[in-house]
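Sharing a structure, written as structure tokens. Questions coming.
Only a single protein chain was left out; the remaining protein chains are all shown in position.
Here is chain A:
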């Protein structure tokens, strides 16, 4: 603990982290409350998307990465599917 800490301790840091806590809670709880009343469609959506892609190319289900970012006004869902290269496709 250096003497500089007294300046750090006086920054209104505690207040700002509490604001962050409230915002994070509002977002996560909004989503959780919705999923309590109706079933979360994300798992099914993801399965069906992968099934559609699999009709066209052979894919390794282990190489599907799902990235979600839930937001207050908007969420983004990114599904990354690793497609086999042309060589592999020819070989099959």
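What we mean here is this: a contact is a pair of C-beta atoms (placed from the backbone, for glycine too) under 8 Å apart; a residue touches a chain by one contact, two chains touch by 3 or more; residues count from 1.
Everything that follows uses one rule, which is that contacts and distances are computed from a predicted model.
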- Chain left out of the displayed complex - its UniProt protein name, from "Cytochrome ubiquinol oxidase subunit I", "Thiosulfate oxidation carrier complex protein SoxZ", "ATP-binding protein" or "Septum site-determining protein MinD": "Septum site-determining protein MinD"
- Contact set of chain A toward the excluded chain (per top definition): 1, 3, 5-6, 8-10, 13-14, 17-18, 20-21, 24, 27-28, 32, 35-36, 40, 42-43, 46-47, 61-71, 77
